[in-house]
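Note that one protein chain of the assembly has been removed; the remaining protein chains are unaltered in position.
Per-chain numbering from 1; labels A, B and C assigned in written order.
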Amino acid sequence: MIRLLQKNGWVLGLVALMVLLFVMTKVIQPNFGASGIGALSRAALPFAFATAGMAIVVIVGGIDLSVASMMAVAGVASAALMHALGNEGSLLVILAVLALGLAMGAINGALIVVTKVPDIVVTLAMLFVWEGVALLILSAPGGSAAPALRAIITGPVSVPFLPEAITAFIPKSLVVLVVCLAVVWVPLSHSKLGLWIYAVGSDPLAAFRSGVPIGLTRIVAYALCGLFAALGGLSLTLSTGIGEPIPGPYLMASVAAVVLGGVVLGGGVGGLLGPIIAVFILRILRMDLTLLSVDPNVSAIIEGTIMAVVVMFGGLVALRGRRA
Amino acid sequence: MTEAQADMPILDAVGISKSFGAVAALKDASLRVGRGEIVALMGANGAGKSTLVKILTGVLRRDGGEIRINGQARSVRNPRRARAAGLVPVYQEPSLIPDLDVRANLRLGDTPVEPFMARVKELGIEGLRLDDMIGALPLATLRILDLARALASEPDVLMLDEMTAALPADLVERVLKVVRAEAKAGRSVIYISHRFNEIAQICDRATVLRDGHTVGDLRIEPGVEDRIVELMLGQSLGEGLRVEPRAVARDGTPRVRVRGLRAGTKLGDVSFDLHRGEVLGVVALEGQGQDELFDVLAGFRKPDAGGFDLDGTPARFGHPADAIAAGLTYVPGDRSEGLLMARSVRENIALPLLARPRNWGAIRMKDEATRVKAAIEKLQIDTRAQGEVRKLSGGNQQKVTIGRWVATGVDTLLLFDPTRGIDVRTKRQIYGLVRELSDQGAAVLFYTSELDEVLQACDRAVVIFNGRVVDEIDTQTADHQLLLRAAYGLTEKDRLEAAS
Amino acid sequence: ADGFTIGISNTVQGNGWREQMVCSMKAQALVSGAVDGLNIAHRNTDAAGQLEDIRNLIQAGVDAIVVNPANPDALNDAIREATEAGIVVVAVDQSVSEESAFVVSNNQEEYAYLGASWLFEQIGEGSVVYMRGAAGASADDDRDAGFQRALAENPGITVVHEVFTGWQQDQGKQQILDFIATGIPFDGVWTSGIDNVIVDALVESDVPLVPVVGADNAGFVGQLASVDGLVGAAVSNPGSIGGAGMALAIQILQGDVPEDRMVLVDPALWTNATEEGQAQIAAAQNPDLDPEWPVSVSIDGWTTYSMEEIIACRGPGE
Partner (left out) sequence: MTASVTQTPILRRVGNFLRDNPVIPLIVLLLVLVAVLQYLRPGIVNERWIANTIKFAIPLAMIAACQTLTMLTGGIDLSAGIVATVASFVMATQVPLVGVGPAIAYAMIAAVLVGLLNGVGVAFFRVHPLIMTLGSGLIATGCLQVYQRLVIASGSSVPEFLTWLGTGRWGVVPNAMIVFLPFAALILWAQSRTGFGRLLYAVGSNERAARLSGVRAWQVYLALYVLSALIAGVAGLLYIGMIRTASLSLANALMLPSVAAAVVGGTSIFGGRGGYGGTIVGALILTVLGTLLTLLQMPEGARRVLFGAIILAVTAIYVRLTDQG
């Protein structure tokens, strides 16, 4: 019971923090409104996908250092494919890129299970491999995004019967994010497979004894991480209109958001909601630092300090929990 | 059902063998269980009981032998297959996932919820909610949940590995009742326990393992206990094993005086004295508070009430380092808890010498080598594989945990079940060593889960039952029967009263 | 005062060239007297991160945004959103394809072409080592186009070794040392700005000093003046292009909109092979400057701050 409260407590605390930051934003910039929310959610999109993927592998007890590189592969692959196929091939491109992501993740997972080399080492090596693959696909930024697809994440939604005053505050990119996460995570977390992921992360031995196929579960978790990385890469291509072979800053950002979001490094604890909220918190923070025109160098210090302090606080809570 | 089918054992394991590296846990183990039968699987610590259960339930793969279910040879390759074949275990350690709630744990093994909850009630746990997190529940509850989960899946053969070890007496009664009822309803049960009274209450037969061999198969009837013990140990509980009893002078200030100690839910109120030059045994069933007692004395936890004096001065430890500084050294029963498995014998033995920052500098290698060599010789540690402790046999590993303190010099030794999984010869070496150390003036507190060790290694014993000291035993006059009764809280006084 | 607020967006942090660029923007804003405050988004990120920063600057309600784009095509949406909101957008260093933005750009293709042509003519016939920037970066791609154009015009030249330095000094140095060790002869080195370590490596290895082309970084320009026997050329790639962009932004805000939306600042080449070049190099020397900073701290006709003001690196309101 106490644990349950504690777990939800963390997410609730994050939500409160996010609301506080929104209020602060409104105070700093009274004009902040629909377009600001749209900008925010579009900026959060690739971070949120990277974080979702990372959260799943951390829950299963691992870590994936290659997440940003896989995003780059998916980004350039989708840009190159869309360049070749244009608007008509959109659906095909999406399916192909998602399959590519699943395959990359599954390869990571299979290598971990088969070689018995620790996750962190395998994915470190794969970081270089996927980075190289991205460069082999496009040696310089290029390709293009199908306009039809770009429209998916641009602007607010239009819902019949709802006044525009309301729909203006619901950016399409947010809807896309929620739908993608929900389509994968909601069924998963209610399925046997979702349970397996938590069980393996929590206690592999007990999970094995309860009949969980450990190796398979790990591979699936990594494949899902690859899937989300592909979504992240796709969202990069759609928002920039091109594919960039150099991985962006998504690895460290996703690890930070996952930990801030209440997922314990080591596995078994946490969900996707906390990390996604943490992503938004970090993005709003970034925005507020810009709105306040804080010295850019100071803002790096602020971001680092907030990360360290929040995690230290989490460490304290965990320590007290352990003592009790 | 034809006559032949009724006779056919539901489970028949023949000639099972299993080695872990150099350790042969099982050599030639056989076990036969008939329908509706409750079979006790008996054997000394380390005889291979748990290993056999793990093989039968697909957690471990056997090296050799055959498993027949309903007369058909089956490979039980993993837990899922075992479950499908009707073999359902409750392991010695809780096997629920700590970070999931009860409901999720049930779903993991496809356990139906309604029957499970009914079982939980029947077994005496009130107020369990399906959204309780496993990690927040007490150990005894977890054992019951493990059992309820196993029962709810309607197994053909239920395997209970020291199911009752961590349970309070009332829950034990419930468990025994339920198990008996299950057998009546036609299920078979394999029951592992070190408690003879439980065996006598519910079991039909006992299969005895010794050093990985099945050495006997007996019907449970009055007076069979002695025979079982003889089979378990390979010799009768006779003179051969006994170290000569001795009288120890206990005068002056005690080295350790424990006063009204309370810690956690189990250790209620314990007081006793431990003198220099004596080996004081602690007699207790599983879970009577002995873990907490040792934890407090070793500096792992603080007492909730009461305390202890060292040489007449009150002491209080915040860290094991404090205990060590005060001369109290602790040897855990679980070797994996005390050893650096991947490091060498030498590093393990020398570890305490380096703990304090002032010893962080250069190691005097010659000096260290001499000390380590002396400890190795004294304990006769087999050093053929000393590069990594995990390659040593269990007994030799245990010697290393003790040897560590021999190298630093022993003042007061806290031995918690130090002979777990150790062969008979090694055990005797350890008794001899303990005796020798106490002769040199050390005070030794000795808890063992094997009652007869108390007679062989200790000068005196206190009996802890339900978190309290209920009796004190003079090992020169006591016998096995008396210890056994005492351990169950039936003290000498009670017996005399009953007799009169 | 009713001055302007101007936003700055930059995606590479911890690199002397970019630091100089930001300082020149600050200094220009300060000396213009027309700017109240700067709003600087300056961090290591990708094009998507820069989109975020530009949109945040739009939210902050700045009057103009000076941006060093991560990519010519990737930012178009955000730039259009900005100009539609009435914000003046000036891209510096690299151009952007969005028509509503103004561009003050270093001509990267020309940069490579100029240096490479000088090198190839200097050598006449022979082989060169081609040390590129970061694989996958668009500036590197542009420079490659210029290099290849020069190569095509000089059939006597072959590329004996092509490698990416990642614009990192240690990598560049190790790579050239490795190549020297192969014993394969080469007659010149073209570098994409990782230059002084290459000269160091040649000197340390006791091999004949071949002509080296680099950028106008303080360290390399110093070497051109002081290292015996070194023939080389520094191609200017001024970080002060940022100051020029700032000046243009202020000028537009003040109502003076230029006819051309695109200003290309063509690079200059200084070589110590000619007396004229030696004089330019001597004039450009500045031992106080951080060796990673380009020596061309100002751009004639655009920036109006003094050397002290850019080194002070202070913007309005600081």
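Some notes on this structure:
Simple rule for what comes next: a residue touches a chain if its C-beta (ideal position, glycine included) is under 8 Å from a C-beta of that chain, and two chains touch if they have at least 3 such contacts.
Please read these numbers as outputs of a predicted model, since none were measured by experiment.
In the entire assembly, the chain absent from the figure touches the shown chains A, B, C.
In the complete complex, the residue from C:Thr83, C:Ser100, C:Asn154 or C:Gln174 that touches the missing chain is C:Gln174.
Residue A:Gly132 is the one among A:Gly9, A:Gly89 or A:Gly132 that touches the chain missing from this view.
The chain that is not drawn here is touched, among residues B:Val102, B:Val215 or B:Leu339, by B:Leu339. For subunit A, the residues touching the absent chain in the complete assembly are 63, 111, 115-118, 120-122, 124-137, 139, 245, 252, 255-256, 259, 265-266, 295-305, 307-308, 311-312, 314-316, 318-319. By the touch criterion stated above, the residues of subunit C touching the omitted chain are 13-16, 19, 23, 135-136, 161-164, 166, 168-171, 173-175, 177-184, 196-197, 200, 204-205, 219, 287-292, 308, 311-313. Although one chain is not shown, part of subunit B still touches it, namely residues 61, 63, 298, 300, 319-321, 323-325, 330, 332, 336-343, 347, 350-357, 359-363, 365, 387, 404.
Just so it is clear, only the chains that are shown with their structure count from here on.
Chain centres here are Cα means. That of subunit B falls 73 Å from that of subunit C. Per-chain CA centroids place subunit A at a distance of 34 Å from subunit C. Residue positions of subunit A with contacts to 2 or more other chains are absent.
Touching two or more other chains at once is no residue of subunit C.
Against subunit A, in their complex, subunit B makes its touches with residues 57, 59, 78-80, 83, 91, 94-101, 104-105, 107-109, 129, 131-133, 135-136. The residues of subunit A lying in touch with subunit C in their complex are 29, 31-32, 35-36, 39, 42-43, 46, 134-135, 138-141, 154, 236, 239-242, 244-249, 283, 286-287, 290-291, 293, 295-297, 299-300. By the touch criterion given at the top, residues 13, 37-49, 51-53, 55-61, 70-71, 73-77, 81, 134-138, 140-141 of subunit C touch subunit A in their complex.
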